[in-house]
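With one protein chain removed, the remaining protein chains of the complex are shown where they sit.
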């Protein structure tokens, strides 16, 4: 193993994580903390809006709408009772102003309630303009959300150390849950281990049997042969645990629907590596002789003595 | 042929299709089935909307509009006869509510029919907001549809086994139906055969005489020389049929109009390969000595002895 | 010259242009004709809208707006005099209907003129929806127009055969008229000649002294050294004319403003090549010792003995 050299090109540093935690989380984010950045530096408002979940996004938008109307209702109230005419008899002035604001902001403008006087008319002009441009803003945000490639890949829950031809291999597999076809997929896999003597983390590139495929319509089993040149050659399960090992995975490919290159990150911690096991088939034959891929079987494996 | 090694980098698996079917359909999709994915996993709503044909897309949008109006009309009806005023005498209450809803959702807001009371006013405020943001949503979907590269390439209906210099070659040709110029086109062609003994499919890269061109303004004849290093060297028409052979084609290029890289997929099944034939010219001279490309001739070939 | 081999990777074919015309026009388009494609095949509606000049685009949009209003005005007229109420006394019914249509389509909806009866109300609902979605459509088209990289490069009007160190060289230069910085520019230059015996066109790659630059803030002089390995080594001006020679240029680079790769095409015909000349400096010093690039001098050269 002395002859296998660690790589410098991980870009992940040598220190900054707690031994008990994984480096790459299951959703592809990194398990890192940092101080010193003000929140507005850490993320642009646009990134924040684009990164929200749909329910959160919609809630924020509706809330902003309601708050805007409350804000403008208060302004009309401050301008006095005479600033709006045509209000419904018996309806509280605040609600009349609120509904007038909503009618103005959305530019629905029924015209039953009307601004009166220069001040109220001017405020209404500005509010209509705010609605007009707020709309443009929401459109931009929505398209920003839509146009982010939304991939849904499933990795096998375990990586296996399996027999492969005459030797052993590290294997894991992945499947595309979406119907879109991925093209020109490229995988890069690294082993990260903790050198307890020096307290440094080391990174080793793992050579893959196939690191590039032209088409990725369905599933891909990624295989690293554990031969003498592999940094894993001398490591058994105990040693990997002792080294706090983690397999770091980076896969990129071209997504046909979005016309964009997509990057995936994933990792297997030492306790997610099963030694001496073999993946089961993901294909089933039906009565007509057709074969189907069963996505749910992507995780299935059997132990071998 | 023993010396020609199959490739691992097809990414298409070794089993999962019925012998009688082609792997790549004529529209570039793959002929694969899979189970286990819930529909909402297989495709995001956005991908579904972007993938619809224009008539289907417009129908869905109009239908959603009508259903939204029916939905809100029912709400106004539930709020009681007094929730709307200014309705036209003699018009059924449902239709008055329906038209009021349409006027509110589209923010046209004539103001003849008006919401009355807190509840109706609040519902109308929300509906106007829904119209306001639904609009932003449709804009995002429409741009998503527009900005997908829409290519229209025509492949010759047959691939030919033609004489080429001293040897034989596999040839097919393609033409760009659109006026846009493609740049930096790159082709990758594979042979897929079924090894009936093992039941496995094998993939072989076919070396191309020219796999990269800088400009693609018009037509391209793609040529694989069938020399001793070609996996096709020992296969005649009968053998290709017996092997259930399919020529898999992947072409990518840069589309100037959309500023995007475009990927094409196509295939020829063994019965779409004509042995001993030659493509006819696609150019015609007119009376002024100018030469024209005739797109309709892209398929034309002649048999040779 | 026998040892210099033509290249196959031009992608421009061997026949299809008239000898008297250039292959690549000054605007980067190709001088090619083709038959057999229906207009709707040659260009998608979206590409057509995106490719229009701004005046033409705006005219088309305004025209569509007016025609839509005329169309709906006619429908309201067909529905009868009673289909609209609140029309202005004395205004012709057509114009009342036209203005009502405009108020509905743009969703301004003043509410003075109002639809009456089920039919007119329903038509108005649909028209408001059409305006609502037409709007989304125009937004998509506008963004499509905006987001196309709009480059403005200036090539020197002439290419020069200039002395370069001990030998001769072919040189031309280009400048970026816009303020944006281009990155990672890459040039590819070919010589196209007509072999009159066979009637075929031949393409030769011209090796460049520098084919890649990291930054392109200002100007770039592209140099092909005419040494013994150059296909131009044995060609003087007369020979180039006789061969109907054309220098074909393809340059790509990354545009920082649009975040996109941009492709340029240009060419010099034999009569745009000046033999025995040298480019003049494009830099001027001012009284403060600063040097400025003068874009207008990009074309300037001097003849040498």
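So that you can tell them apart, the chains are marked A, B and C in the order they are listed, and the count of residues begins at 1 in each.
We take it that contacts are C-beta pairs under 8 Å (C-beta built on N, C-alpha and C of every residue); 3 or more make two chains touch, one makes a residue touch a chain.
Note that the coordinates shown come from a computational prediction; the quantities given were computed from them, not determined experimentally.
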Absent-chain contact - pick from C:6, C:115 or C:131: C:131
Residue among B:83, B:96, B:125 or B:139 that touches the chain left out of view: B:139
Among C:81, C:218, C:280 or C:304, the residue in touch with the chain that has been omitted: C:218
Residues from chain C at the interface with the omitted partner, ascending: 61-62, 65, 69, 88, 91, 95, 98-99, 102-103, 106-112, 131, 135, 138-139, 142-143, 145-147, 150, 152, 177-181, 183-185, 209-210, 212-220, 254, 256-257, 259, 283-284, 288-297
Residues of chain A in contact with the chain not shown: 8-13, 15-18, 29-30, 32-37, 41-44, 46-47, 50-51, 103-104, 107-111, 114-118, 121-122, 124-125, 128-129, 131-133, 135-137, 139-141, 143-144, 147-149, 188, 190, 250, 252, 258, 260-263, 265
Positions on chain B contacted by the hidden chain, ascending: 107, 109-111, 139
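Definition applied: only the chains that are shown with their structure count from here on.
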Rotation, 0 to 180 degrees and nearest 5, that superposes chain A on copy chain B via CA atoms: 90
Interchain centroid distance [CA atoms averaged], chain A/chain B, Å: 26
Residues of chain A touching at least two other chains: 107, 109-111, 139
